[in-house]
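Of the protein chains in this complex, one is absent; all others appear in place.
Note that the chains are named A and B in the order they appear, and that numbering of residues resets to 1 at the start of each chain.
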Amino acid sequence: MADPRFYTAAGPFTLNELAAVSGASIGEGANSEARFIDVQPLFLAGPDHVSFLDSPRYVESFIKSRAGACLVHPDHASKAPKDMALLLTEEPYHAYARVAGSFYPPAAFGNCAERSSPIDETANLGKGTTVTPGVVIGPGAEIGRNCHIGANATIGHGVVIGDDCVIGANASLAYCLIGHRVVILAGARVGEDGYGFAPGPREHLRVPQLGRVLIGDDVDIGANTTIDRGSSPDTVIGEGTKIDNLVQIAHNVKLGKNCLVVSQVGISGSTEIGDFVMLGGQAGLAGHLKIGDGARISAKTGVMSDIEAGATVGGYPAQPMREWLRGVAVIRKMGNKAGKT
Amino acid sequence: MADPRFYTAAGPFTLNELAAVSGASIGEGANSEARFIDVQPLFLAGPDHVSFLDSPRYVESFIKSRAGACLVHPDHASKAPKDMALLLTEEPYHAYARVAGSFYPPAAFGNCAERSSPIDETANLGKGTTVTPGVVIGPGAEIGRNCHIGANATIGHGVVIGDDCVIGANASLAYCLIGHRVVILAGARVGEDGYGFAPGPREHLRVPQLGRVLIGDDVDIGANTTIDRGSSPDTVIGEGTKIDNLVQIAHNVKLGKNCLVVSQVGISGSTEIGDFVMLGGQAGLAGHLKIGDGARISAKTGVMSDIEAGATVGGYPAQPMREWLRGVAVIRKMGNKAGKT
Partner (left out) sequence: MADPRFYTAAGPFTLNELAAVSGASIGEGANSEARFIDVQPLFLAGPDHVSFLDSPRYVESFIKSRAGACLVHPDHASKAPKDMALLLTEEPYHAYARVAGSFYPPAAFGNCAERSSPIDETANLGKGTTVTPGVVIGPGAEIGRNCHIGANATIGHGVVIGDDCVIGANASLAYCLIGHRVVILAGARVGEDGYGFAPGPREHLRVPQLGRVLIGDDVDIGANTTIDRGSSPDTVIGEGTKIDNLVQIAHNVKLGKNCLVVSQVGISGSTEIGDFVMLGGQAGLAGHLKIGDGARISAKTGVMSDIEAGATVGGYPAQPMREWLRGVAVIRKMGNKAGKT
């Protein structure tokens, strides 16, 4: 379930309403007036929840799911548990995007209430914390002791910040829980929507992003860096990790402890990175990878597959550093030869 | 002509004044007290306008132009229409930058008036639209219904936003017309100056950027992404296109409908991209290219020439994906061989 600290579901919606919004048809025998209170993945959903089956990989979860309703392709309907109400559709993920968007419409993601006092009266600031002009702090935010919040920074509703943190000017934080002694420089964006869309041949539908960003103690985050919140799992930055300016960290990424991430690196969604990993400037990592502890990824490297612990890699696609440099030398030699003939 | 919704030309200026500011000399027979009200390209200019001829490519336009005055190299003077006043200079584009800068000085581009109320009384907000603390909205801005404007966001004068839009915290919008159901995340910059300079061996002169950004319905724009306004034509983002974080879109780019643009992509000036194009993370596109519908440009690709509709490309310079991967395999094999000898 989405953290109630940050998210409040609209609804409940009846099966009829969900069919209407998603364009799905209601499966035989289902009670069209049954009410549902939230969306959930198959393995977590209960009788009050709507889920979806998007890929044959999850048919086992579907068969065992306790979800009260499920968006599903007609081909899989016969495998449904017998008490599950079915919403039949050729495009279950698109339909899910519409249903989830009904429970969590985009406007609900604005992170401060209208025309409230800039520092909401339900926000809680610890002793010794200084707030400079122009700062906006949303309802229910909790900020520890001896923090400094820079001018025109925005702290969204429900955000938690530990002690001895520094938040830079014009930075914005939303949907995040932040440890102690964290430094976030000017213009950093923590907790914005992940890039999650149900792509399609006619249109791409926004999928509500319902996770958070968890930031450990002693983390540094550079200027204008962006760290998106998780789609349903969380995005995690391990303690002691130091992130430079203009870095992109996508939804659901797990960055380990004491990593060094140099400027303009991009890490795609759901990639998991171990501890003490070094990422050189402008390196790019594809999604859903695993990078082992202590790996060193040199500047501008393009990583398209898993990297073992302790490895040093370069080039695009990434290969062991020595092999990359050997390849470079070979090309140069041949280029020079070609130049002489 | 620059959209009067956003731009107000200074002036009028006499031919004498324009000669003084540009360092040009007045051609024989011209009335040095004649007055001019604006700059215009050769093909649009009328008798009240100043234009310029910078390249032999445009000599035909020059010959047919109705411009009242024109900055031109002495070599081309003989081809001028007979009623055109000439401003003769060795560096017509530099001279134009100075003249245009007189009509549109940089300070005029600040997008909110001084010490006005944060929400200007001439701005118009639709029913159901919520504005959070710290938001600044300039004169004449029009915002539709049921929008949410995040804390400390800045909406410049004259900006138009449709219904059901969400503007993130600390974002800034200027010189743009935005459709319905558009989501713009925190820190995005829409409508800033394009990177337009008249380069030269002694100095580079800023050329006023007088276009707009047009954003279609259902567009998403990521955190800290920058979309520059056009120099004179507009920058256009087609409906349904989804743009990730930290993307750069330069002046005069046309992005088609339902494109997917992943984080840290850079698109250079005047490049035109079709519909349903996919651009992988950190890809870079040179300027003035045409990318066909449905093309897929993989991550980190460097595109230096046009791409056909439906093509899938990779590498730098970009080539068909299969060829790129074959080249990679060949280098690896040779590198390994070299490593063994």
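Here is the rule we use: a residue touches a chain if its C-beta (ideal position, glycine included) is under 8 Å from a C-beta of that chain, and two chains touch if they have at least 3 such contacts.
Note that this is a predicted model, so its numbers are computed, not measured.
Chemist: Tell me which residue among B:Gly187, B:Gly216, B:Gly256 or B:Gly274 touches the hidden chain in the full complex.
Modeler: B:Gly187
Chemist: Write down which of A:Ile26, A:Ala77 or A:Leu260 is the residue touching the left-out chain.
Modeler: Selected residue, touching the omitted chain: A:Leu260.
Chemist: If the hidden chain were put back, which residues of chain B would touch it?
Modeler: Listed in rising order, the touching residues are 106-107, 109-118, 134, 136, 138, 152, 154, 156, 170-172, 174, 187, 189, 192-193, 195, 197, 199, 201-204, 206, 224, 226, 228, 246, 248, 250, 264, 266, 268, 282, 284, 286, 302, 316-317, 319, 322-324, 326-327, 329-331.
Chemist: Please output the residues of chain A touching the missing chain, sorted low to high.
Modeler: Counting only chain A, the missing chain is touched by 130-134, 146-152, 164, 166, 168-170, 183, 185-187, 218, 220, 222-224, 240, 242, 244-246, 258, 260, 262-264, 276, 281-282, 299-300, 328, 331-332, 334-336, 338-339.
The rule we apply is simple: only the chains that are shown with their structure count from here on.
Chemist: Could you state the distance in Å from the CA-based centre of chain A to that of chain B?
Modeler: 31
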